[in-house]
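All protein chains but one are shown in place.
Chains here go by letter, A and B, matching the order in which they are written, and residues are numbered from 1 within each.
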Amino acid sequence: MTTTTSTTVARKPLDWRRLALHAGCLAALLVMLYPLAWLLATSLKPANEVIASLNLLPGKLEWSNYKTALDGVNDVSVTRLLTNSLLIAGGAVVGNVISCSLAAYAFARLRFRFRGPLFAFMIATIMLPHHAVLIPQYIIFNQLGMVNTYWPLILPKFLATEAFFVFLIVQFMRGLPRELEEAARIDGCGPFRSFFSVILPLTRPALITTAIFTFIWTWNDFFTQLIYLFSPEKFTLTLALRSFVDASSTSAFGPMFAMSVIALLPIVLFFLAFQRFLVEGMANSGIKG
Amino acid sequence: MTTTQTKAAVRPQADVPKKPVRRRREGAAWVFLSPWVLGACVLTLLPMAVSLYLSFTDYDLFNAPNWVGLRNYTQMFTEDPRYWRSVGATLTYVVIAVPLQLGLALAVALALKTMRRGRAFYRSAFYAPSLLGASMSIALVWRAIFNDGGTVDNLFGTGGWVNKPGWALFAVALLTVWQFGAPMVIFLAGLQQIPGELYEAAEVDGASRWRQFLSITVPMLSPVIFFNLVLQTIQAFQVFTPAFAVSAGKGGPADSTLFYTLYLYDRGFVASHMGYASAMAWVLLIAIGAVTAVLFRTSRSWVFYASEGDR
Partner (left out) sequence: MPGSRTRTSFRPRAAATALALCVVLAGCSGGDGSSSAGGKVVLRYTWWGNPDRAARTQEAVDLFEKKNPGIEVQTSFSGYDAYKQKLATQAAGGDAPDVMQLDYRMIDQYASGGVLMDFAEQPDALDTGEFDAGLLATGRVDGKQYAIPQARGTETVVYDTKRWKASGVEPPREGWTWSQWADAMRELAKKTGKPGATDPGQSEDAFEVWLRGQGKALYTKDRELGFTADDLARWWTFTDKLRREGAVSSAEQTTQIDGTVENTPLGRGYTISDTNWDAPSSGFLALIPDGVTLAPMPSGEDGTPGQYFKPSMFMGVSADTTHPKESVRLIDFMLNDAEAAKILGATRGIPVNETLRDAIAPELKDFDKTVYDFQASLDGKLNAPPQAPPSGDSALQTTFQRDYDQVSYERISPREAAENFITEAKAELRP
């Protein structure tokens, strides 16, 4: 585990350790990505090979699986579903980043009454299994007339109900030296100014992490979308693809795998596009004490 | 918890702090907190209170709940052997999955940090399994791999895992470990926050890499390590989706992967004993709360916060 080195290590002609590191990572990846290869290969297998065949590669390519998977969403255009998904995931990202960082700042850097108990309560909210609060929550949204709208999916994010992210940002903010704000206060900054211009920029890695996770998790959150959306034209891509596969009626494994691959594509693209911001955050991360 | 909440809202007006600056800052804190407070009251506290109430009733989803006192709780502890089996399975899972997943995530994050080339590629590739979540299709892949005649059986001759009561739990735990992307990304974000100057200074002082790891990386990363430890532990206690998917909702074979929340779901939504399920949920909350409280207590001795470092 002595792998931590500074980024300023002098360049050597042939670094065996580095080579070994790459070899190790590649070997680990080979094992890790095998199931994904299996998923991809199976999406192209005919029905009688899906379970029975042990070969990774399909005997013959069954593109009709993809056609069948998309047939389920015929009534609503894929563009529409994609737009709906993006709207919800995008709204969730904006909501979580804003509301969670606000709450986290208060918990991490400000003093107020009952900070301890309220923080404990916030952590406690993630300890109750969500199945237990599902029905009361449904009744609330039903009472508010919000069932079959996107509000139940987006509104909670604007109200910082995901303690996971509040706690995450709290931990990053607590890692910043206290002198930062003291210096800002001497310059005449109130808590609002120092939040926006001092603390927030320095918590960027945590905010980007929050954004990426929120997007992926909201995108994949089949269950909440299933419960709250009724009209097919409001469905998301995940919901449309996943709920249309009915395992009890016919043999549908091939199309189901195809459907998984289709549903996966947008978030793969999202991750590839946005993970570079993690890199960018790194370049700017120097904290000048 | 309701009382704390109302007090918190009322007290500041009741006895005003003496220093005006303090009060202004306290006011600012509540402004920052206001979305959270609103969400906590309406969307979190209220449903939680309802579920606490329901845990003392015979609520069955369809008929009006009747108060039954502690019956759900006594039944759970004294008359339900399957409940205790689910407790045992969950504890085993927590002990296996959490250290493995966190260890792997930390090791990969540290390895990636030292790389100059291909970092983006590795990061994406290691995260790829976590993009999937635990859907039905990944569960089927998992079963195909850990089945008799599956990949693992062919390579190591171990026979199937998912269809043997003693082994199925490991297959489910491995699914969680395999998806270590989230803690890995959080570790990476934490590593980025460590000022490079610290290492430069240590280099100048001639500190070995191991020394640098122990005296710079570990303390500077400790808030994030702590976060991952707490959150992954909480999530492991609530493990649901991987077991639900791999065992097709049954928690089999022979109840070996019938984890706590899986059984809770089964009671609440399959058997419609929502009162009983609510009681299970509150017992779990208390158990996780106790474990988390212990973690927070120990954190004082090993988690280092720069904002409090000078105290």
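Definition applied: a residue touches a chain if its C-beta (ideal position, glycine included) is under 8 Å from a C-beta of that chain, and two chains touch if they have at least 3 such contacts.
Bear in mind that the values here come from a model prediction, so they are computed numbers and not experimental data.
Every shown chain touched by the omitted chain in the complete complex is listed here: A, B.
The chain that is not drawn here is touched, among residues B:S34, B:S124, B:S272 or B:S299, by B:S272. Check A:F195, A:W219 or A:F253 against the missing chain and you find that the one touching it is A:F253. Contacts to the hidden chain, counted on subunit B, fall at residues 41-42, 46, 49-50, 53-54, 57, 59-65, 82, 143, 147-148, 160, 162-165, 248-250, 252-255, 266, 269-274.
Residues touching the missing chain, restricted to subunit A, are 46-48, 50-52, 68, 71-72, 74-75, 134-136, 138-140, 142-145, 147-148, 222, 226-227, 230-232, 242-253 (touch as defined at the top).
Definition applied: only the chains that are shown with their structure count from here on.
Subunit A and subunit B have Cα centroids lying 15 Å from one another.
Of all residues in subunit B, those touching subunit A in their complex are 1, 4-5, 7-8, 11-12, 22, 25-26, 28-30, 32-33, 35-36, 38-40, 42-44, 46-48, 50-51, 61, 107-108, 110-111, 113-116, 118-120, 122-133, 135-138, 140-142, 144-145, 149-151, 154, 178, 182, 185-186, 188-190, 192-193, 195-197, 199-200, 202-203, 209-210, 212-213, 217, 220, 223-224, 226-227, 230-231, 234, 237-238, 240, 261, 264-265, 268-269, 274, 277-278, 280-282, 284-285, 288-289, 292, 305-310. Interface of subunit A with subunit B (complex): residues 1-8, 18, 21-22, 24-25, 28-29, 32-36, 38-39, 42, 51, 54, 98-99, 102-103, 105-106, 108-115, 117-118, 121-129, 131-133, 135-137, 140, 155-156, 158-161, 164, 166-168, 171-178, 190-192, 195, 202, 205-206, 208-209, 212-213, 216, 220, 222, 242, 245, 247, 253, 256-257, 259-260, 264, 267-268, 271-272, 275-276, 278-279, 281-282, 285-287, 289.
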